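A short worksheet on the structure shown next.
A single protein chain has been removed from this complex, and every other one stays in its place.
On to chain A.
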Amino acid sequence: MVSKTEETQLNSLENQVDNGGGGAWEYLCLVRKLKVRRSDKVFKYGLSILNDPKKRSALGPEEWTLYEQVAIAALDCQCLDVTKDCIKVLQKKFPESKRVGRLNGMLLEAKGSWAEAEKAYSSLLEDNSLDQVIHKRRVAMAKAQGNISEAIELLNKYLEIFMADHDAWRELADIYVSLQMYKQAAFCYEELILSQPTVPLYHLAYADVLYTLGGLENLQTAKKYYASTIDLTGGKNTRAPFGICLCTSAIAQVSKGRNREDKESPELQSLAATALEKDYKQRAADKLGLLTSALRSMKF
């Protein structure tokens, strides 16, 4: 994930390039380093560099990396001819290359010929059965074809071997949430929290899943995770205070008959509500009325 400073740097470079100042190559390098998906810009500027023979030769050996980057961006923008040209150039230079084979597979995917792409990927996997990127492409293919259960199966098999790959865990969590398999999604989010405990996004997502699962214990746990999100983001996150208010009222409803344990921060809900009101007043004053009525209905 991209940090805030890197994102601002990227945006400022992008603005600079958009408005005619130079620096296209630095922009492309930064995009490549941060693995951000800005395919239209990459396509436009990368292609302009590649079509200009003077600039192209100025790149030296980096030229081939640029070809690969532009090929992938062209696939994203559905300009398959550009991709084919790029791949042809790369294949002439690196005839037996696995990376070019992978680009070919991606081209077949983009054209929609799933069976051929699957064949291409399997042959690449035969040479090196531990190629992480190819495994992930197969999962992406299964997902694009709508075959979610196969995507889940492939992803699980991938994770059995490469269990420290947190991107894969994230993808799996997304898929489970889309299928409403919340218990499994909770497991995936736990894995993510374990590997990166200071990323508030995962705490928030985990809390959402727990709140959706329901049940007293889950609600209490969800409340704690919303609190940790607030702590990790310094209070800037808007969903977390909402989560706290909802959790508290849900807990109150569920445990109506039994005596509630008030030792856990009773002020938290009122504080969260006040913080929300203040935030809305600052940023979206016209919606303040909606907020106050919603909060009032939540307070028991």
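Going forward, a residue touches a chain if its C-beta (ideal position, glycine included) is under 8 Å from a C-beta of that chain, and two chains touch if they have at least 3 such contacts; residues count from 1.
Rule of thumb we're sticking to: contacts and distances are computed from a predicted model.
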As a check of understanding, state which of "EKC/KEOPS complex subunit TPRKB", "ER membrane protein complex subunit 3", "Guanine nucleotide binding protein (G protein), beta 5a" or "aldehyde dehydrogenase (NAD(+))" is the UniProt name of the chain not shown. "ER membrane protein complex subunit 3"
Which candidate, A:Thr83, A:Asn104 or A:Ser228, sits in contact with the chain we can't see? A:Ser228
Where the unshown chain meets chain A, residue by residue: 128-130, 160-165, 187, 190-191, 193-195, 197, 221, 223-228, 230-231, 234-235, 241, 244, 264-265, 267-268, 271-272, 274-275, 278
